[in-house]
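My questions will all concern the structure given below.
One chain of protein is taken out of this complex; the other chains stay put.
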Amino acid sequence: MIIDELEKKLRPPEILLKLYPPKVITLADGGKMVVREAKREEIGVLLETVHPLMGVPRDFYDIVAARMYAELLGWFRYRVANEFVLVGAINGVIAGIVNSRLVDEKVGMSLHTLTINRGLRIGAQLFAAKMEHHLEFLGQKEVWIVAESPIGFRRWMIEYALENREHLFPDTRHELGGVPTYVLTRELYDAVKKDKVSGQRPVPQELLKTADVLKAPEEYPQIPGYKRSKK
Amino acid sequence: MKDIDFSVYKVEKPEVYAHKCPDCGTLYYPVPMLCRHCGARRDPSGVFFSSWEKVPLSGLKGKLLTWTRVYALPTGFDDRYLLFGIVELENGLRASGRLLVEDPEIGMKLVAKAGIVREKVGEDVYGFMFDRK
Partner (left out) sequence: MRRVAITGIGHTIFGNLSDFDLVDVMGYASSEALDDAGIRKERTIIDQVIVANMGGCFLNHQAGIASSLVSRLGLEPAQAELVENGPASGGSAVKMGFAAIMSGLADVVLVTGGEIMRTVPGWEGTDFVASLLHPEAEYNYGLTLPAFGAMFTRMYMERYGLTERDLALLSVKDHENGEKNPFAHVRIPCTMEGIYESPDANVVNNFIAEPLRLYDMCPVSDGSASLIMCASDSPKMKYFKNKKPVFIVGVGSATDTHCVHERKDPLELKAVSMSAEKAYKMAGVSAKDISFAELHDAFIILEIAISEEIGFFERGKAKEAIQKGVTRITGKLPINTSGGLKAKGHPLGATGVSQVHELVKQLRGEAEKGRQVKDPKYGMAVNFGGFGNNVVTTICSKE
């Protein structure tokens, strides 16, 4: 496709990003969740998955879903620089999505974590996978982190012993809301890795195949009685 | 004018105390209101009965009976985890306290130190911090 000159101006300069090597996590109920990077072409099922949660005010789901929806579109339409999206899929059905982007080679800016399946620590493990990608596979130095939920955020602050950079505000600020930020450095990550990062590689072929075609969930525990409208 | 007792201005260093029954000499940590052995009474205000003599415990040696590394801490603690243990001191008393040892083992020898274990509005709370030496 030839890209229009004006369109070229609106696209941010890009760093070529290495692909996240997929892994499989055995959940507490014995289920297997494949964690892999989402492809641009999968935007449809990703948006479809996120969309209903925009109507759930509880637990900050509405704002996280709305922002992630916008970030996914930004990624798809080349209006956000250096974003990557990871999905956790159980039998091909999306259980959770995390997204994040790179500011430059050294600094990552964590965006969002959205979990559909509850009670199996999927959100925590996908967040860790996001950090794994930034720091291990993309070779970054540090990742800047904030959160919409104060409770969720305090847990990360404590569980990862995040570095407090509040005193560097406003020069150091997280782009989501422009707030003072906390940072996960490679050193801090290495100290907690064995307790936070799960998953085995390589993923056995049959399991990987189940995650080839992603499906949007039929049910949302956050939305009792939800029914996806048939096309 | 009566002499002012300037000793009240003395800056305390952290210490943890056992209390001694004035009648039978039994040591207690923590201190009850009635002695379990001889029934002697205690008056914390010291006005009607003795408030019982305080015996400092820091410096005593002890043996670790059991321990844990706690990740889910209550309000007021921002640490990723803290180590705690139950220690048997050389004078027979036992106590729960913080462990400053990263890799504890049941039966290991420890020394009782006193430190600030919690900060409250306007005061520091002292307690046991058990360490190797």
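For clarity, chains are labelled A and B in written order, and residue numbers in each chain start from 1.
Quick note on the criterion: a contact is a pair of C-beta atoms (placed from the backbone, for glycine too) under 8 Å apart; a residue touches a chain by one contact, two chains touch by 3 or more.
Just so it is clear, the structure is predicted and the values come from calculations on it, not from any experiment.
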Neighbouring shown chains of the undisplayed chain, as defined at the top: A, B
Residue of B:33, B:47 or B:72 in touch with the missing chain, whole complex considered: B:72
Omitted-chain contact residue, chosen from A:34, A:120 or A:138: A:120
Contact footprint on chain A, counting only the chain that is left out: 25-31, 119-121, 125, 128, 151, 154-155, 194-200
Absent chain, residues of chain B that touch it: 29-30, 65-77, 82, 84-86, 94-98, 106, 117-118, 125, 127-128
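Methods note: only the chains that are shown with their structure count from here on.
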Complex contact set, residues of chain B against chain A: 71, 73, 78-80
List of chain A residues in touch with chain B within their complex: 157-161, 192
